[in-house]
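Missing here is one protein chain; the remaining ones are kept as they sit in the complex.
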Amino acid sequence: MNCPIEDRHPEILVAYAAGELEREIARALERHLADCAACRPVVAGQTAVWKALDTWEAPPVSPDFDRRLYRRIEEGARLSWWERFTRPFRPMPLRQALPLTASAGLLLMAALLVYHPGPIAPVAAQREAVRANQVENALDDLDLLRQLGTADSTEGGHPDAL
Amino acid sequence: MGVAAAATLDYDAELMLRVKEGDGASFGVLLEKHRTSVIHFIYRLVAEQAVAEELAQEVFLRVYRSRSSYEATAKFRTWLFRIATHMALNWLRDQKHERGQEHLDEGTADLPARQISDRRPSVEQKLVREAELREVRQAVAALPAKQRAAVLMHKYEEMEYTQIAKVLGCSDSAVKSLLFRAYETLRARLAHMEAT
Partner (left out) sequence: MPFDFTRRMPLGFGLAILLGVAAAAPSRCQQQPDRPTAQAQPAANAIDRWNRMSPEDRERELAKLPPARARLIRERIWRYNHMQPAEQQALRQRYQTFSQLSPDEQQTVRERLRELRQLPAARRPIVHREVQQLRLLPDAQRQARINGDEFRSRFSPQEQQIIRDLTTYIPN
């Protein structure tokens, strides 16, 4: 005899085997399982499947994964910049390239007049590096200052301390 | 009201929008948060750690390179796993079936006699565990690729049907069907492990 749960809603049995059902629903299902010969083996089998899948641990990630990724990002950025820069001028004869380059230079000067009335800051100042220990000190201070926020934050330190 | 609605916006999607605006730090946060789960997911799909890391690198590269066109139309994790799933399924499709089977068949030969005759319980237990783990891996690997992906997302990433459906580009009922068939197959292959 087919069971409507096993037949039409087997996901309930799968969720029960995974312990994902709400307590009330789980209890109701347990009462059903006591009497249902169709659902019981499904639940037993699914519990075995979950336990078996639990044993499958993935290997740890290589410690240099991030470094390799960022290197590839950096390489990609350099190439695309260079390609963008050189592509427009490659097939162009010199007698056409020169006036265009000169007019581009004039336009650049015009842009500088409008948008950079003052001296341009040196590149080093624009890319201000922060040392890791500076960040750490800032985090320590922020963690302390966070106490001055909500009243809950004083109970043995903030629950989500920085 | 508007503030409350904004607060429920997927925070990872917010971070990705910041990456779109040029905030590289937010990309680092997303990488830190999702790197391991993406690699593990792909590993269980393709069953090779080196390949999994390589494919995961491609996934995050694609995330970074497509930042200028990113739109938060779905949860970030859904989008991320969609890329990862397609990357892994494409790799599986491009590989020869025999290559995959050969890899999984490694070590399935009978246990060497000298090890079987070893009376130390800890070694025996270890070997039994290894054999069981191989069975689990083989059972999952034997599933059709989409069923496999659905099971891995459901079991290890604890995704709900709707999210899995968005990753796989199908309906909720199609995901239910995929999982039903996958678990039925797995129960048939692994239910004997219930007694252990």
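Observations
Note that the chains take the letters A and B in the order they are written out, and that residue 1 is the start of every chain.
Quick note on the criterion: contacts are C-beta pairs under 8 Å (C-beta built on N, C-alpha and C of every residue); 3 or more make two chains touch, one makes a residue touch a chain.
Quick caveat, the model's predicted, so the values are computed rather than measured.
Checked against the hidden chain, the listed residues B:G24, B:P144 or B:G169 yield one contact partner: B:G24.
Residues of chain B in touch with the missing chain: 3, 7, 11, 15, 23-29, 31-33. Residue positions on chain A in contact with the hidden chain: 63, 66-67, 70-71, 73-74, 95-96, 99-100, 102-107, 109-110, 113-114, 117, 127-132, 134-139, 141-142, 144-149, 151, 153-157, 160-162, in rising order.
What we mean here is this: only the chains that are shown with their structure count from here on.
Taking each chain's centre as the average of its CA atoms, chain A and chain B sit 16 Å apart.
Residues of chain B touching chain A in their complex: 31, 35-36, 39-40, 43-44, 49, 53, 56-57, 60-61, 64-65, 129, 132-133, 135-137, 139-140, 155-156, 161, 176, 179-180, 183, 186-188, 190-194. The residues of chain A lying in touch with chain B in their complex are 10-11, 14, 42, 44-53, 55-56, 58-59, 61-62, 65-66, 68-69, 72-73, 76.
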